[in-house]
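A quick write-up on the structure given underneath.
Missing here: one protein chain of the complex. Every other protein chain is in place.
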Amino acid sequence: MELDIDWALRWLALAAEAMAEHREELIELDRPIGDSDHGENMDRGFRAVTEKLADTVPENPGAALKLTAMTLMSKVGGAAGPLYGTAFLRAATALGDTPEIDAATLAAALQAARDGIVARGKAESGDKTMVDAWTPAIEAAAGAASDGGDVRKVLQAAAEAAEAGAVATDPMLARKGRASYLGERSIGHRDPGAVSSALILRAAAKAAE
Amino acid sequence: MELDIDWALRWLALAAEAMAEHREELIELDRPIGDSDHGENMDRGFRAVTEKLADTVPENPGAALKLTAMTLMSKVGGAAGPLYGTAFLRAATALGDTPEIDAATLAAALQAARDGIVARGKAESGDKTMVDAWTPAIEAAAGAASDGGDVRKVLQAAAEAAEAGAVATDPMLARKGRASYLGERSIGHRDPGAVSSALILRAAAKAAE
Amino acid sequence: MKKLINDPRAVVDESVEGFGLAHADLVTVIAEPKYIVRKDAPVAGKVGLLSGGGSGHEPLHGGYVGMGMLDAAVPGAVFTSPTPDQILPATLAVNSGAGVVHIVKNYTGDVLNFETAAELAQAEGVEVRTVLVNDDVAVEDSLYTAGRRGVGGTVLVEKIAGAAAERGDNLDAVAAIGDRVNQNVRSMGVALTACTVPHAGAPSFVLEENEIEIGIGIHGEPGRHRIPMENADGITDRLLDPVVSDLGLASGDKVLLFVNGMGGTPQSELYIVYRRAAQRLAEQGVTVARSLVGNYITALEMQGCSITVLRLDDEMTGLWDAPVHTAALRWGV
Partner (left out) sequence: MKKLINDPRAVVDESVEGFGLAHADLVTVIAEPKYIVRKDAPVAGKVGLLSGGGSGHEPLHGGYVGMGMLDAAVPGAVFTSPTPDQILPATLAVNSGAGVVHIVKNYTGDVLNFETAAELAQAEGVEVRTVLVNDDVAVEDSLYTAGRRGVGGTVLVEKIAGAAAERGDNLDAVAAIGDRVNQNVRSMGVALTACTVPHAGAPSFVLEENEIEIGIGIHGEPGRHRIPMENADGITDRLLDPVVSDLGLASGDKVLLFVNGMGGTPQSELYIVYRRAAQRLAEQGVTVARSLVGNYITALEMQGCSITVLRLDDEMTGLWDAPVHTAALRWGV
């Protein structure tokens, strides 16, 4: 099985659904260690992606992700906007105009996305950011791909690892983003960006089911 | 028995005590139909009277009431300041420099005080103001005096009637002062100025006991 | 009650002292009896302009002392009118011989205290005229009330009469233009929350999470009626409509539209109200020629706003535009 444009469109639709559904939850997560807007930002961004996709039909997965990147960049704002924008843009670049994505290409695209976030935000693992969802996710994805798993396996592995990564941010002391202002008081809260990252990767996995 | 400067000083001291003691209550009464300051205003004014009297020893009751008038006028502010200022000033004028006050003079001085309030504030009986304490008070005082009652009787009668008059403001619809803005909603609340008037007259009666 | 204060009884003293320190280039603060006076008062040949009232409405009135507006402001205790022993010396201090205009908001306490002070000043040979401001359409002006309150219109009266005094109008002329502004201005306010007088320690009324109070004044006193919360456009209409109809505005009229914050409302919300009010006036053919949006006459930390509309003529417009240099209103200089 390979992933095509239909998968990409299903993914983005499911991601938009997830953002709408988890909007409140993401706002709540951003309340104690941020400024209560992450859910609103992500929901606004993905609603815009949905609208864009109603007008334009991208030809291949790379084009769909590029359109997503530009839309998130221009609609999300805050820290998350440029970070997700860069992630989707780098993934799109990695995919080029391939119509069908195999497991290895997929793992490489996910890696490019993570690297984009790190290049942009300069966060390291353990800084309590979305990087703490993405890094385990790409490691798991790479593992699954090199174990000969298909794209479905790769996405499953990535989503599971991202979810675990998000949970693992609970005890971390934030060193990047708004939560870092809180110092010790950031401990004991889950990072909202890590949770939204896990939701997006879970949507990708579901879209491949 | 006649009333002298000692009575006047006792009266003013007891009035000051009453204002301090009922400060909160007068603020609470002024809350629903006013602006929550009557208790503070009266307490501030009578504390100033007490301070003034610590420096200056007036020679006769009229002088004591004049000093009170000037002090209230300059320290109370709001509607109550000029009204009580005028009341005490008119009473002082009525007393002149008599060292000893008999029942008839007392009744006349109270009448002058009430007339001063009416002249200043233009309120009629039933408008839900301090006038509704003062008018029954002077009527009762005049009655007691013409029945041959002594000053103690006159003051008792005045205080009792003022207290009843204050209670009687409960069902009235305010037509003067801040409470008038409320129209029908002023009904069911007691007028704070009527209550402070009753307290002042009760202090006068106690001072004569 | 959480407030940035030291002693509830020292609020006015300390606040006015701080005001004097921050604006020493504009004003002098006299501590006892308390008033705020323009640095260069009395200005030779100029009619003196004085206002005052209870504190808690800042920047009113101290924030309007300076060139082109007030010569003195007399602050009372919070929500309590000042006393004649303050008003009198302030009146004397701003009298250059051309007389003094008292701008008085129509509340029993203010009226009585200013009346006494005016009599005393006149007894000392100072001519005093009083401009009574009573622009609040929430209160019926009838035998059954103390008359309409002075609210937002006060700021406009002070600015325009201040400009008239500054250009050299005589005593009667300054009072006349003040009266003309008052006759052409109407206001109405709403509270989303109450406010807490420092010495009282508890809110002056209680609004539930879903209630608002229409027709409030600026003293934390309750308004005319309480309704369930509405959106900004609905609330704006409830305030604007009675103002417009009471003023008898007609298509072709030019107005100044003033959306005032009660102290605790973000500016962004005031502009949402302004937007609706401006749109509705435009629909009625009324031209909004001048605007003012912000916290200019407040009720401590109350959340809410008031809408004030002044029907302008060319003279009032010119006087509004004239230079003014005060702590809270400044242009042209």
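The letters A, B and C name the chains in turn, as written, and every chain counts its residues from 1.
Assume contacts are C-beta pairs under 8 Å (C-beta built on N, C-alpha and C of every residue); 3 or more make two chains touch, one makes a residue touch a chain.
Because the structure is a prediction, the values reported are computed rather than measured.
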Can you list the shown chains that the hidden chain touches? A, C
Per the touch definition above, residue among C:L70, C:V244 or C:L270 touching the missing chain: C:L270
Which residue among C:I235, C:L249 or C:L312 touches the omitted chain? C:I235
Decide which residue listed in A:A8, A:A63 or A:V76 touches the omitted chain of the complex. A:V76
Name, in rising order, the residues on chain A that touch the hidden chain in the full complex. 27, 31-37, 40-41, 44, 73-83, 85, 120-121, 173, 175-178, 180-183, 185
Residue positions on chain C contacting the omitted chain are 2-7, 11-12, 14-19, 21-23, 55-56, 58-59, 63, 192-193, 209-210, 212, 229, 231-233, 235, 263-276, 278-279, 288, 291, 293, 295, 298, 300-301, 303-305, 330-333
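Here, only the chains that are shown with their structure count from here on.
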Determine the shape of the graph in which chains are vertices and touching pairs are edges (line, ring, star, complete, other). other
For chain A versus chain B, what separation do you get between their C-alpha means, in angstrom? 76
In whole angstrom, how far does the Cα centroid of chain B sit from the Cα centroid of chain C? 32
Residues of chain B that touch two or more other chains sit at none
